[in-house]
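For this depiction, one protein chain was excluded, whereas all remaining protein chains were kept in their positions.
Right, chain A next:
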């Protein structure tokens, strides 16, 4: 293929990637080093109240944003280096808490609190998604041909449902006297409040995520199972391998590239956990890094958004994803090199 044809095919994609991925990223990266603030001026105001014989007047000095001729607030953007990152990470407080072994204090810093949950969420759901996905795929693969279609459809349903709707339905099933909570209360004969403490909310969130993503993993693994060499499986049967040994020594190694692919997609996706926080309204107990960025962007009472802290937080989130991805990528690279 000559360069011109190549460029014609690839050009639009590169342009879109630059426009919608690279430029925003550079912009966020830049903004994380700057702080934009309104310029305030101190104005002396005299407030008088009517009184007997004489008025009572009070002179106050009020700080208010400076306005330009059109009545808009004048802002100033300063380069602050890593200050926004410091504001987000609060390294001194965090370090003191870590050296004192005082985890409660650490969890009062939003970033570390969010990081703790995000990492727990990601690392616990990852193996569950892979194992459940593989389980469903094997189930589909072993189902009789006549019922395979319906089984695939039913197992894909959770993935088709919009995340917010999915989260809300789980939420309603368990919240207050939701049907499942009511059933558990009846069964255990005690009051259960699943939304009254952080850990139960976290479990429900993970449950939801696994329920939602496992079908995606399953369908990828199911496709992979179709390419397992039947002769190798039969050879293993004759060699004396049990069902479990065949899975361990033949099927799983064959599916390993797909397992890594699903893991990478899941790592990227679950590290940006957001819908669960909103859907479960859990911000009082549990927050995630992505939600924290959203929170920084929400205007406060004075109408200000913490753009620089949001930028710093999202850069830190991205760095986290990259660090997590290094492990599967290294393995893929090793396999790639080993295969040649």
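Assume contacts are C-beta pairs under 8 Å (C-beta built on N, C-alpha and C of every residue); 3 or more make two chains touch, one makes a residue touch a chain; residues count from 1.
Basically, contacts and distances are computed from a predicted model.
Not every chain of the complex appears here, and the one that does not is recorded in UniProt as "sn-glycerol-3-phosphate import ATP-binding protein UgpC", selected from "Ring-1,2-phenylacetyl-CoA epoxidase subunit PaaA", "DoxX family protein", "Na(+)/H(+) antiporter subunit C" or "sn-glycerol-3-phosphate import ATP-binding protein UgpC". Only one of A:39, A:139, A:237 or A:323 touches the absent chain when the whole complex is considered: A:237. Contact with the undisplayed chain is limited, among A:120, A:245, A:281 or A:304, to A:245. What chain A contributes to its contact with the hidden chain is residues 229, 231-232, 234-242, 245, 249-250, 253-254, 256, 338-339.
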